[in-house]
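A short write-up of the structure that comes next.
The other protein chains are all here in position, but one chain of the complex has been omitted.
A, B, C and D are the chain letters, set down in written order, and residue numbers restart from 1 in every chain.
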Amino acid sequence: MSLEAVLIVAGGLFGIGLYGALSQQSFVMLMMGLELMVNAAILALAGLWAASAGGNPQGSMLAVVFMTVMAVEMAMGFALITNVYRIRKADITEKLKRLKR
Amino acid sequence: MTPWTLPLLPVVAATLMFAVRRRDRGVALLGVGSLIAVLVSALWAAVTSPTAAWRWGGGLELTLAVDGFSRVMVVLIPVVALPVVAYAAATERRGRSRLLALLVAFVGAMQLLVLARDLLTLLVAWELVGAISWALIGHDWKARGNSQAAAHAFVTTRVGDLGLYLAAGLLFAGTGTFDLAAIAELDGARLHGVAAGVLVAAAAKSAQLPFAPWLFSAMAGPTPVSALLHSATLVSAGAYLLIQVAPTLTSVDWFAPTVAAVGLATALAGGVVAFTERHIKRALAGSTSAQYGLMFLAVGAGSVAAAGAQLVAHALFKALLFLSAGVAIHATGTARLDRMGLGRRLTWAAGLAGVGVLALAAVPPLGGAWSKEQIVAGAFASTRWLGATTVLIAFVTAAYASRLWLLAFGPERSYPGPQQPVVRPGRVEMVALGTLAGGSLLLGLLWVPGGAELVESLTGGSLAHGTLGGFVAAMTAIATAVGSVVWLHRRGRLVSPVGAELTRRSEGGWFGLPVAAGTLVTGPVLRTSRGLAAVDDRVIDAGVRAAAAIAAALSRTLARLAELTFATAVDGIAGGAIRLASLLRRRVEQAVDAAVAGTAAGTDLLAVVSRHLDDRAVDRTVETLAVRTGQLGRRSQGSQTGLSHHYYLYVTVGAGLLALVLAVLR
Amino acid sequence: MASMAGDVVPEIVLLVGGVVVLLYALFAPRRWQSGAAVIAATVVVASAAFALRRLLGDDQRLTFTDSYAIDHLTDWAALLVLAATLVVIALSAPWFRTDPRHGEYYTLLLFSALGAILLAGSNDLIQLVVSLLLSSVTGYVLAAYHRQSRPASEAGIKYFLLGALPNTSMLIGVAYLFGLAGATTYPQLAQMLGPSSPALVAGSALVLIAFAFKLGAVPVHAWVPDVAQGAPAPVAAFVTSVPKVGGLIALARFVEVLPADAIGWRPLIALLAAVTMTLGNLAAIWQDDLRRLLGWSAVSQTGYGLMAIVALDRSELAVPSLLFFLVAYVAGNLAAFGVVVALRGRTAREDYDGLARRRPLLAATLAVAFLSFIGIPPLAGFPAKLLLFGVAIEAGYTWLSVLAVVNTVISLFYYARFLAPMYFTVGEHRVGVLSRWSSGATIAAGLAVIGIGLLAELFLSAFALALLAT
Amino acid sequence: MLTAAIFVPLAASIVLAFAKLDTDRPRTLLMLRSGATVAAAVPFLLLAIAWSRFEGTGGFELVEQVPWIPTLGIGYTVGVDGVSLPLATMSALLFTVAIVYPVDLRGRARAYFALFLFLEAASLGVFLALDLFLFFVFWDLSLVGMYFLIGVWGHGDAQRSALKFFIYTLAGSLALLLGIIGLFLATEPRTFDMATIIEQQPLAGGGLYATLVFVGLAIGFAVKTPLVPVHTWLPPAHVDAPGPASAVLAGVLLKMGTYGFLRIPMAMQPDTFARFAFPLGVLAVIAILYGALVALAQTDVKRLIAYTSINHMGYVILGLAAAGAAVGGQEAAQAVALTGATVEMVAHGFITGALFLISGSILARGQTYELDAYGGLASRAPVLTVFTAIAAFASLGLPGLAGFVAEFQIFTGTLAVFPWLAGLGLVGIVLTAALFLRMLQKLFLGPLPERWENWHDLGPVEIGALAVLLALTIIIGVAPAWLLDVIDSTVGPFVGR
Partner (left out) sequence: MSASWVVDVLFWLLAAGSLVTGWLVFRTDSMVRAAFWLLASFVGVGAMVIMLGAEFIGIVLILMMAGEMLIMAIIMVMFMMNPAGLNPMFMVHQHRASIVAGTTAFLGLAIVAVLTSFPDRPVASGVDATEQLGFELLGGSMLAFQTAGVALLSTMIGAVVLANRQGRYGSADEGSIEPDLDPEPSAEDPGSGTVSDAAGGRS
């Protein structure tokens, strides 16, 4: 369970998450991709905290902040999706292209 | 009293005349009166030799002086101008006040010219004379041709003015002053430049080859205008300048020969033109060129004094001849020599004109003969063959002079068509003619011993001692010429003599020189001008356009290549991960694609470039720089597809590039 | 503890004020909802007063165990943000009059301003992340605040989507930087971030991407025109200007931490500046929608602003030029959007025909804002451009200045596309205005644009004292 | 006093912009016009007083200095020397005349006069500023003012022409700005003050940096001057602008380019300028010949005059190039060239100003600029004819009129430095003669077309306005000492005579 291994796994999660964020049409699925990316960040952070930062509590704090980011983004995302679904009946990105050029 | 009176008095008078132009009598009186005043002050100035200066600042100063030959000129000008203006006042009807005012102003400008002691003042006067002559020549402006002729005259003489600009600038560069006397201090290239400038200026003003044809255009003006222009003013300026400056240019070895050559050529050519021309004023104009050619020849031969004497003599008889021509034209209503023959009907006029013609033909004891003898002497003193040529010129001169008189004022020849009653000249006209004829006769006094010394002292030059051989040769030539012409006249072959076709090759006469000028100078300039204007409207903008187009095409090419690279990367990696098998085939395909697309892009670029370099038909007002930038703008807008997942791709690729840049650049 | 709280009084005032507004909005009757605007304005003024006091106290240092800088930059950012917020409040009050959730709007506005201020002061990765979060999340809601407007909802979600990806990606970057340095505060980072390594490159790149989002710089620029066009006009004015204040100053602090000899942040920022200003200008050329035009021009203005970052450490004037640019830009942007608000959201180009005759003052304000963006003296934009060009040249980036000049010329074209119909043609339609308040605030912003230009000394002499506290 | 010269028209402009006036009433309109004229004339009077107090010490005089942005070494500094004083005075006079000149106001009289006064303030500011920053401020403001003048009161494709003018010259002015910044960055301590920079000579060493700065400045001024090939903005701007605006554009705004050359690169980096003097001279000769040749082919009277402006500004640049070149022992000639260039700026202002005003009058009466549409007007409009003839002859450099003094000096000076360039440039004199005579002939001589039977001669206001300009043209042509001495007081020290 070396640091490299942790970071590689985190990289894998990040890659999967990015794939999801880029490829999914549905807003919800897209956000799942984003969550996986946060997931990866937390894992990497935990690894680095444990191996390279000497357990600096700022790392823990950072992890809390990461989770806050995740929570806030998800909540806000859902609120916005709800809103846009209500008046636009849009649940995939392709339906929102009025604002362009 | 300063010399300023001489130029300013006429100018003020002219202004006044223009102001009171509604009162005909007042204008005429004012004109004549002012000229008399000028004459008086000129005589006074000639005696006292005053000087004056007018500071312009910035290192510029106008300096005037009445000394040397200008003592003669300041008197000569009003002397000639007076009868001419009186004649004009008596004969002209259309725009009389304007004409008189301009004539008087012209006298003022000319006075300034002869008073000038530095090149700046000279140039000022030189150009003013030219400009007023434009107004005088184009006096009858309602006919379109006249103003064109005036413009032609002005522009041609202005080419000569460049010579003076050149001379003035080089003189200043060399010596820090414009003083005419300072020319002697110059050396090297600047001296040559000054000499060339002076020569060009003088040649243009005095209607020497190759500028001679402008005098024909100048015939568009009323006859008094021609009389004044050709005699003591305008045209004489060139010869006057040479008389003033030539002595300081002796160190320029090519100057004198060139001046002589120009004069010689013009004298001969002008003589031929005068001999063949059917239009009386044009014939006289040709003779003017020829006579000034003679003066050039004299200057070139080193006989400045003879040139000066010839200048004075010519001024008097040429004014007389032009006014006579005016009388003749007035009498018959035509300027054609073959329709005249007024000898029986206008006896007095014919007689007075005869005086002028004799002077022109250099028949002793007239002053004209004296001065020509001096020129012959000078030429012989220079080189033998120059002397011989001068004798030939004397022959030609006598020939056309006698032809002119015989046709215009000689015994009436029968020609087809009804005899028209002639209009008789009025008293003022006859007085004017008489005055000038008197002046010409008076010059005969030069034959009196002491005349030579007087001329030498007045011009500051020296006269060559004439040889008897030269004199006899010249007299023989003149006599032969007169005799031949009379003989020809009897035969009725004088109107269209041999060689007429040669000189009248074209409308403008002068051996087709105007046509040549048109083909060689005016035409190309105008064509260039129109071409450049077209270029300016299209191509300079098009240059900007082409640059923009190239930029756009480049950006397009780059974008295409980038797209290609991106696609290649995407497809390549994805293909590798998903469908290994087809990788090779696809790669090859893509390479081909890339090559094709690259070529296409290149061709596109080339096409755009060539189209725009050759693009003259595109709406010229279109500012294509903006248009091209605008197209770039639309292209940029195109990136904003409105689709979030595209934006996500931008972000992702952008982040990758960011990392790359961070890693690579420092 | 008390002393630390005393360091951030302006921020606390904003926070408490936001809560007060929220409570008011929850309990006040509907017809008194507009009172929330008054309270919010009062809060802003109070906060600004405290910020001014902190500025005049001239105590530039770090606080909260080095995680927050209370130097002049933060104070100026606070004052600028608060001034902008005040104008936006004046613009919003009449605009949102019909909205039943009128009150909460101001809470979010105040919190968003707070986020921008905290962002400007962030001197720690943790603080940076949360400040970005606060600033962004409030922005999303504000952009979508017209809940029955299709464009607004679309703008909101696009803003969110475009923000979520960079903000998420940033996290792993922050983790790397933390791992490399073993700490999160900037002083420690500056000390510990050593030689170049892939983690340093990746971490910095991912954090910079988040900054690019906040500033609307390439490659995360796409939200700007959409939000400018779709969001409620006062909000558009707010989110295209206020976060930029916090973002640019935070970016300045961040890049100062990166070891310049290990990674090429300077050329990178220069490149971003170049691409951003060029793209923004090119895309703006044919816009027929004023708000969208302003959005694109906001993108290009970000590019200009980044020039000051490029010159950090290489020119004494880099920080003053950054601040002055922000002041000039915010004033101009508010004035321009203010005109849109005052004209009841009028945005199509043909609707501006002959405006100069119908509404001369508003037309003049828009013209002044445009000319300031172009950089015509003596308007505020001119000293800003002068300084930016100057510091870029001094930093050895002459090419960037030349490019900026070319871009300025291009920008003239699209501004003139609106100026010309306003002044040169005769329009026949009626032109309604929103309210006296919005017009007044707009014209005040326009006057500010002129005044800032003329009284540049006032700002520049003060900015000369500003430094990045370490 | 100089400050007042700038700010009186500015204040008047602001007052007019906000005044509530019913300009549809003829009485109000008359009052408005008179008021604007008075406001425009105040700077002229002030500058005339300044002229009387001018001592000609060689440095800047009547300096008024207030710190403005001391942090950046920027001050509000105005003052005059022998070059700027004549230019500013000429500008003030030309503005007064242009404002009083009748023109179709399109029902927006208030804005017209306000804008004109604003433009006057900006233009005077450019000539009077002794601080690079201030200089640039006024420089750009003049662009804005002219943009609106052309756009609103122009005719033809006015909007496009106005935009082209604005974009083109803004591009130039931004190049200039980069140059100014370059200069500023080189100073130590940092300053925008012109006198200090001239004293410091910050870029005396030359090198790439100095060259780049020079190139920036030169591009800026060349566009404004304009030199071929960056002149294409000028013809459309002139043709579509209203007559008085054209007069001001040619008479005042173009001078800013040449004045800028003299004031900034020549004075502040003479070494670099000297290195580029010959290429600049070549460009000038190209402009001279090109402008004249293209003008010769024009069929549109205003375009024709516009192109002669290019030609004349070529003379100015030629003189500047000669004066700035590094040749030993020709200081006297260089001084003459520089004086000539300055006189040409002043003279061209009066002459071309008059010509453009006349073209405005012609348009107002004939509704077209096409030369072929006219002819024989001399019989219907003698005053117009005489005035045009004087202006045209002045423009073609006839002695006794202002243009000659300038051109003679320029060529005299240049012949000492660049004889071949001067020789080529002289051809321009013949070409201008030809083209102006052609113009006179087409407009006024020959038979009168029937449609102009009822042509009105100039009105009293027009006569008065033009008479002022032409009288000065003649005065300068005949007795230029008062002008030349003032210019010489600066020029002499400038070339180190």
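Heads up, the rule we're going with is that a residue touches a chain if its C-beta (ideal position, glycine included) is under 8 Å from a C-beta of that chain, and two chains touch if they have at least 3 such contacts.
Predicted, not measured: the structure shown is a model, and the values here were computed from it.
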| item | value |
| --- | --- |
| Displayed chains contacted by the hidden chain, counting the whole assembly | A, B, C |
| Residue in contact with the excluded chain [from C:54, C:221, C:244 or C:346] | C:346 |
| Contacting the left-out chain in the complete assembly, out of C:20, C:73, C:89 or C:108 | C:108 |
| Residue among C:73, C:120, C:133 or C:239 touching the omitted chain | C:133 |
| Subunit B, residues in touch with the chain not shown (by the definition above) | 569-571, 573-574, 577-578, 645-646, 649, 652-653, 656, 659 |
| For subunit C, the residues touching the chain missing from this view | 4, 8, 15, 18, 22, 26, 30, 64-65, 67-68, 94-95, 98-101, 104, 107-108, 111-112, 114-115, 118, 124, 126-127, 129-131, 133-134, 137-138, 140-141, 144-152, 154-156, 172, 176, 179-180, 182, 192, 197-200, 202, 229-230, 232-233, 289, 291-292, 344-348, 351, 430, 432-434 |
| Those residues of subunit A which, in the complete complex, touch the missing chain | 1-20, 22-26, 28-29, 32-33, 35-36, 39, 42-43, 46-55, 57-58, 60-61, 63-65, 67-68, 70-72, 74-76, 78-83, 85-87, 91-94, 98-101 |
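Please note the rule applied: only the chains that are shown with their structure count from here on.
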| item | value |
| --- | --- |
| Whole-Å gap between the CA centroids of subunit B and subunit D | 31 |
| Cα-centroid distance, subunit A relative to subunit D, in whole angstrom | 65 |
| Distance between chain centroids, defined by C-alpha means - subunit C, subunit D (Å) | 42 |
| Contacts with two or more other chains, residues of subunit D listed in rising order | 167 |
| Residues of subunit C engaged with two or more neighbouring chains | 157-158, 161, 165, 169, 225-226, 283, 413 |
| Contact set on subunit C toward subunit B in their complex | 157-158, 161-162, 165-166, 169, 196, 198, 201-202, 204-206, 208-209, 212-213, 218-220, 222-223, 225-226, 261, 263-265, 267-268, 271-272, 279, 281-287, 410, 413 |
| Partner subunit A, residues of subunit B touching it in the complex | 637-638, 640-645, 648-649, 652 |
| Subunit B contact footprint on subunit A (complex, rising order) | 18, 21-23, 25, 93-94, 96-101 |
